[in-house]
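The other protein chains are all here in position, but one chain of the complex has been omitted.
Chains here go by letter, A and B, matching the order in which they are written, and residues are numbered from 1 within each.
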Amino acid sequence: MAKGPTPLERFIQGILPENPVYRQLLGLCPTLAVTNSMKAAITMAGAVMFVLFCANVIISLIRNLLKPHLRIVIFTLTIATFVTIADKFLAAYMYQMSKTLGPYIPLIIVNCIIIGRCEICASRQSVITAGADAIGQSIGFALALSSIAAVREILGTGMFFGLRVLPAAWPDWVIMVLPPGAFLTFGLLLGAVNWYGDRKSKTGN
Amino acid sequence: MGFKNSNIVQAWLVLLLCLCFGSALAAVHVVLSPAIEANKINETREQVPGLVLGEEKALEMAQKGEALDVVQHQMAVEKSGRKLFYNVYEALISGKRIGWVVKTSGAGYADKIELLVGLDADADKISGLYVLGQKETPGLGNKIIETEWRGQFIGKPASDALTVTKMGASKPIEIDAVTGATISSNSVIQIINTALADLRPALKDKQG
Partner (left out) sequence: MNYIIDISLIAVGAALINNFVLINFVGICPFIGVSRRVDMAFGMGCAVTFVITIAALISWTITTFVLTPGAPLSAWVAGFFMPAETAATVDLTVLCYIVYIFAISASVQFVEMYVRKYNPDLYKSFGVFLPLITTNCAILFACLKIKDNIVGVDNPADAWDLGRSLVLAIFGGVGFTIAIVIMAGIREELDLCDVPKPLRGAAITLIVAGILAMGFMGFTGVNSGLEKALTAGTSGAEIARVNSGLEKALTAGKAEQAAVQNDNAAYAHKGIVDPLNAGHERETDFPEMERTI
C-alpha cells in the first residue's frame, strides 16, 4: 500500500484546497438547507464534525479487519449510530435548535462527505491521520457553511448571529432567507471561488 | 490475508460492532430521553401562565416565586362521525380553576400553524394567543408571532366566530389582518374558530 498523505497534509488540504463544499461539491443538502442563520449553520457544522471525527477514528481502528463487500455496511452502521447520538444530544440540550434543524440532522447519515472520507482516508490510513483529516474537512465544511450563512443572514435580515449589523433602514431581502436565496447565494459564491482559483493558477504559471 | 478473508471473523466483527453501538445507543436513550420529554412538555407549559393571566401578571407571579398548577387533559370530541382529540391544559391556583389553554393546529399559508389559545375559567373570553410553530413567509406572514398582533385577541369573545378585516377592527369580533398576509391571518382565526366551536361545549360541561 502506497504511503498516503501525512496527518498535517490531510488537515490542511481539507480546509481550502480540497474544501468539501466548494471544491468537491459534497454535502450540498445541509449547505443549502440550514444556512439561513449563522447559529443553525454553526450547530450543523458542529454536528458534522462530531460524526465525522468519531466515524473516521472508529473505521480507521478496524480498517485491517474489513472486507470490501462489508465496508459500506459498517460505514453506514457507524455513521448512523453517531448521528443518532448527536440528534438526541441536540434534542436534550438545545431543543429549539434541534427543532429548527429538523430532519437535516438525521440526513447527515447520507451526507456524502462523511462516507467519502471514510472510504478515501479512514479505511486506508492510521488513526491520527484519519482524525486530522476529519477535523480538517469539518473546518472546511464549517467555513463554507458560515460563508453562505453570513451572506444570507446579513442580506436577508440585516442581522449577524441575531445581532443587528445593518442600519434599520435596510430593506430586508427576504428572498435570501427563503429557499431560492440559498441556491442563488451558493451559485454565485461558487462562481467567485472558481474565478479566484482560475486567476491564481494563471498568475502562478 | 487469510485472516481477513475468513467469513467467521467478519461475522463476529459485525456482531461485536452491533453490540457496542447498540449498548451506546441504549445508554444515550436512557440518559437523555427524560430531558427530551421534559423539553417537549415544558415548551407548552411555560406559556400557560402568560396566556391565562396576561404577560405582566405572569411575570409578577414568577417574581414572587408563585407558580400555577397545570393539569393536562386529553379531550375527545365527536365531529361528523370522526373522533377528534385536543390537548387541553387547565390552570389552577390553589385548586381553583382560573383558565384553560387549548393546543390546536391547522393549515396556514405555507405549512402547518400550531397555536396555543388561552381562555378564561368559563371559556367565554379569549385571554391570550401564542404561536408554537409556523413556517409562514418571513417578513409578511410570520408577523403573526409578534406580540402586538397577538395582543388583539385578548378579551375577544369565545362564543362567536372571529372575522378578519383589513379596514381596522371596530366590532368586538373583528381582528385586524397582518398587512400583506391576509391568508395567514385568516388561517390563524379559522384554526381558533374551529377549535373553539369544537371544544367550548365540552369545556362548559366541565364547569361543575
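Simple rule for what comes next: contacts are C-beta pairs under 8 Å (C-beta built on N, C-alpha and C of every residue); 3 or more make two chains touch, one makes a residue touch a chain.
Just so you know, these numbers come straight off a predicted model, no measurement behind them.
Novice: What are the shown chains in contact with the chain that isn't displayed?
Specialist: If we consider the entire complex, the absent chain touches A, B.
Novice: Touching the absent chain in the whole complex: find that residue among A:Asn19, A:Asn56 or A:Thr84.
Specialist: The missing chain is touched by A:Thr84.
Novice: Would you mind spotting which of B:Leu162, B:Val178 or B:Leu199 touches the chain that isn't drawn?
Specialist: B:Leu162
Novice: What residue numbers in subunit A mark contact with the hidden partner chain?
Specialist: Touch with the absent chain occurs at residues 25-26, 28-29, 32-33, 72-73, 76-77, 80-81, 83-84, 87-88, 103, 106-107, 109-112, 115, 175, 178-184, 186-188, 190-192, 194-195, 198.
Novice: Kindly note down the residues of subunit B that lie in touch with the hidden chain.
Specialist: 25-26, 28-29, 33, 74, 80, 82-85, 87, 103, 107-111, 137, 160-164, 173, 182-183, 186-187, 189-190, 193-194, 197
Keep this in mind: only the chains that are shown with their structure count from here on.
Novice: Measure off the straight-line distance from the CA centroid of subunit A to the CA centroid of subunit B, and report it in whole Å.
Specialist: 33
Novice: Provide the residue numbers of subunit B that touch subunit A in the complex, in ascending order.
Specialist: Spelled out, the residues of subunit B in touch with subunit A are 4-5, 9-10, 13-14, 17-18, 21, 24-25, 28-29, 32-33, 35-36, 39-40, 43, 133, 137-140.
Novice: Where on subunit A is subunit B touching in the complex?
Specialist: 62, 64-67, 70, 73-74, 77-78, 81, 84-85, 88-89, 91-93, 95, 99, 156-157, 172, 174, 177-178
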